[in-house]
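With one protein chain withheld, the remaining protein chains of the complex are depicted in position.
As written, the chains take the letters A and B, and residue 1 is the first residue of each chain.
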Amino acid sequence: MDLENYTNVNIFKKVYEKREVSSIHNVVEQPHHLLKDNTQHAKGGFNPYVNNQGTTVAIAGKDFVLVAADTRISQGFNILSRDYSRTTKLTDQCVITSGGMVADIETLHKLLIAKVKTYQRQFKKTPTVESLAQLLGNTLYGRRFMPYYAFNLLCGIDQNGQGSVYGYDAIGSWDKLTYGVQGSGSELGAPILDNQFVGHNYLVKTLPDDVSVVEDTGKDIINSIAERDIYTGDQVEIVIVDKNGIRVKREPIRRD
Amino acid sequence: MDNENFGLAKSFSSAPVLSISPHTNFSQKEQTDIEHELNEQVGTTGEYVSEGFCFKLAPGQDQIGFMRSLKEKAPKLTDFAKGTTTLAFEFQEGVLVAVDARATMGAFISSNNVRKVIEINDFLLGTMAGGAADCMFWEKYVAMQCRVYELRNGEKPSVAMASMMLASIMRQYRGQGLSMGTMFTGSDKTGASLYYIDNDATRVKGRLFAVGSGGTFAYGVLDTNYRYDMSLDEAVNLGIRAITSATFKDSASGGVVRIYHVTNHGKWNLIHDAIDVSELHYQFEQNKGHTGRGNEGKPNKYL
Partner (left out) sequence: MDSIFGICGKDWVVVACDTAVNRSIFTLKHDDDKILSLNTNKVLACSGEQTDRYQFSNYIQKNLELQAYLTGHELSIEASAQYMRTELAKALRKAPYQVNCLIGGFDHLNGEAKLFWMDYFGTLQQVTKGAHGYAGYFVNSVLDNNYQVNMTLEDGINTLKKCIVELKTRFIMNQPTFIGKIVTKEGIRVINLTE
């Protein structure tokens, strides 16, 4: 592995040594990072991040889990693609769906596929959703100091056959949910979900059991978000995971 | 124990798994290979050479500047939960931990059902304030180190030691942008004890802490009603009341109250998993003979 840009726990030491070597000016750079106001780096310079937006919704059911996502990717006011799939199959019982920066999403999804394969070769079994949830958490935290610009939902069928959704922030804090929404329309989608399914304040959480109802609701939610969010639209991609595997459908929605 | 870096973060092992878990499957490798690997990792001094973690750093020279400019470079990326009320206090029957459950991103409530008490292992608890991922990851990491310590030495580490591990990690990453304010509590041979640790590597042992944006309000209730010789019931009620008052006044806190009790006998119990603070508020106000609608003693303008 190329260790050039990696560090071990003693992160400070490495950074400091590197600075000393590469300093062009013959000035001793003082490592008073705690005292020095380093704001000049805030402006200008290379920015490795861009937000390509897009919305994704996931809802867990009794024996299935449903993902509804839009397929638009944007840069500023420009639309880059109208049929981008933001959901990736990891195992037969598990998919990951993300909003945010497409390059990072792609990288992360590919990395996870590779990790799943490694796991299968090493342990001669397919990782469970719970394992993948922890794996994704650690993978994201591994980039704590240069995070993936991706907001993820991990959806799958757990070992009891129940649907489950795991929600993440960009640096790997995660929790098990019954439904989740990520991406540009998350603020718009969350209240609808709270209203249609058991909200945060409901303590007894019974999962919905009818796929078709949930599917319609999922489509409606993305459609409603597309009404008010400029970054959401074009198509709804529905991914249903149940004990028979994964099904994908697409339906066109507003393209303006 | 003979490691000179003992207790510091760099001494935390990523020692060969082979030496930790005897059940690892050896069949794929030749025995000599394993020995070679072991020798390599153990080194000539007989100490484990720690590989530590590998975190990907930003390209270019200025990692710290990069972290500071993240907010402008990638909006929303660093918007993780900030508002919180968490509290913990020592009393005669151990330590009581009470937390709220709201996560906010600016004015948006991203969840009202967050678990802000991290169940590190069966005798340690940590509370979560600041960056959720930082708290979660490093407290889990401490759990792992505690387990390794137990396997190596045949006894559990003390709470003082476990908390020192976390503080040392925070010290090593000081100024790198981690965000954590945790009350680290647990129970060992000496009974229950309580520490406050944050991302500046402050580590303070104490009797009573409240952390987060609602902390001032929680302190107000706690300081006026706290006694060391409280019974468990009294302590639980005080915890609930302090969190409820804080969630009432601080809009960044809310959701439900969760209460944990760390006993003096090496374990912790979950007392209340989720009590709705809204219901509690009306309950407390009605006990005072009020409605709880906030119009007590006010002239009614709209009559």
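We adopt the following convention: contacts are C-beta pairs under 8 Å (C-beta built on N, C-alpha and C of every residue); 3 or more make two chains touch, one makes a residue touch a chain.
A quick note: this is a predicted structure, and the numbers were derived from the prediction, not measured.
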Touch with the omitted chain, as defined above, among B:Phe89, B:Phe123, B:Trp138 or B:Tyr196: B:Tyr196
Touch with the omitted chain, as defined above, among B:Gly177, B:Gly215 or B:Gly239: B:Gly215
Missing-chain contacts mapped onto chain B: 167, 171, 174, 196, 198, 200-204, 206, 209, 215-216, 219
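In this text, only the chains that are shown with their structure count from here on.
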Euclidean distance of C-alpha centroids - chain A vs chain B, Å: 24
Touch list for chain A against partner chain B, complex: 1, 3, 5-12, 15, 18-19, 22, 33-34, 38-43, 45-49, 51, 101, 137-138, 140-147, 149, 151, 169-175, 187, 190, 200-201, 203
Chain B - residues contacting chain A, complex: 9-10, 12, 50-70, 72-78, 80-81, 108-115, 131-137, 169, 172-178, 255-256, 274, 276, 278
